[in-house]
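One structure, as structure tokens, below. Some questions next.
Here the complex is missing a single protein chain, while all its other protein chains stay put.
Order as written gives the chain letters A and B; numbering starts at 1 within each chain.
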Amino acid sequence: MNKSGFSILLFSGDYDKCLAAMILANGARDLQMQADVFCAFWGLLLLRDPEKLSMEDKDLYEKMFTAATPAGAENLPLSKMNMAGAGKQMLLNMMASKEAPNLVEFLNGAFHNGVRFHACELSMKIMGFKSEELLPGVEVRNVHEYLQQARQAEIQLFI
Amino acid sequence: MNKSGFSILLFSGDYDKCLAAMILANGARDLQMQADVFCAFWGLLLLRDPEKLSMEDKDLYEKMFTAATPAGAENLPLSKMNMAGAGKQMLLNMMASKEAPNLVEFLNGAFHNGVRFHACELSMKIMGFKSEELLPGVEVRNVHEYLQQARQAEIQLFI
Partner (left out) sequence: MNKSGFSILLFSGDYDKCLAAMILANGARDLQMQADVFCAFWGLLLLRDPEKLSMEDKDLYEKMFTAATPAGAENLPLSKMNMAGAGKQMLLNMMASKEAPNLVEFLNGAFHNGVRFHACELSMKIMGFKSEELLPGVEVRNVHEYLQQARQAEIQLFI
């Protein structure tokens, strides 16, 4: 069996952890490794298209959930020291002063560099997300597909 | 060396992360992979039997800890948006409306499907948990046993 990939199960919807995931996935592509990011639960929030959120055909809880969660990647909170956004703004300022890209730029770079994004089918169903609400190019996959892909990879991380 | 297993080190005691761990472990069993879940620190809270919590032979801190932590799997909080339980209730409602099993059902399924559960010996000692307080079928293991088993697995995740 030829193992040559890098696999992330992105469960977290934190700005800093998503940033780490994107830096790793882009780094793997630089090394010509196949890179797969399987987004589940809060990790799906990275893949929502802020322009395409919809309340159509959603039940009450799904509507509440759509409204209560960050609309897109740049709106995600930090995993710690978020301090109602003040800590996050500080991190963003520190990143900008070093001319580091922000999360959406890293995410766009990842799509452009051939990182493959997958959305967890069961999480989509539970949270009431529709595939039309996600960024273009994302494939919906189930847990068996994740496991089959991850076991071929050289590195598997849960973030 | 024949690698064919799936290994989780479950450190988190969050409802949503434990749910993810159980869905993954059950999925691995569907694919005929051996699946091992090694519970450490907060992850031990998944394995406590709510009927068997005991204050006997515990020192003051151990009693406080027993009393201050969730008594069983269904009492675990969400890793985010828990909002004093309101966010968790919303998730439970969303799961129920899709007829998704709850955590205890996934956990029972995992035992039934042959997922092997291990409790970290050092964590048990520090937190003052006794093996009689855990669900039946859980084996107490040390860190060397975890590492020896994990290095045989195809996929290792820290959750």
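By our rule, a contact is a pair of C-beta atoms (placed from the backbone, for glycine too) under 8 Å apart; a residue touches a chain by one contact, two chains touch by 3 or more.
As the structure is a computational prediction, the values presented were derived from the model and not from experiment.
Trainee: Which of these touches the unseen chain: A:33, A:76, A:107 or A:120?
Mentor: A:33
Trainee: So one chain is hidden, and I want to know which residue out of A:24, A:46 or A:73 touches that hidden chain in the complete assembly.
Mentor: Checking each option in A:24, A:46 or A:73, the one touching the absent chain turns out to be A:24.
Trainee: Contacts of subunit B with the missing chain: which residues?
Mentor: Touch set of subunit B with respect to the missing chain: 9, 11, 13, 40-42, 59, 61-62, 64-65, 68-69, 122, 125-128, 143-144, 146-148, 150-151, 156-158.
Trainee: When the complex is taken as a whole, what residues of subunit A touch the one chain not shown?
Mentor: Given the touch definition above, subunit A has residues 6, 16-17, 20, 23-24, 27-28, 30-31, 33, 79-81, 90-91, 93-95, 97-98, 100, 154-159 touching the missing chain.
Methods note: only the chains that are shown with their structure count from here on.
Trainee: With centres defined as the mean C-alpha position, give me the subunit A-subunit B separation in Å.
Mentor: The computed centroid separation for subunit A versus subunit B comes out at 25 Å.
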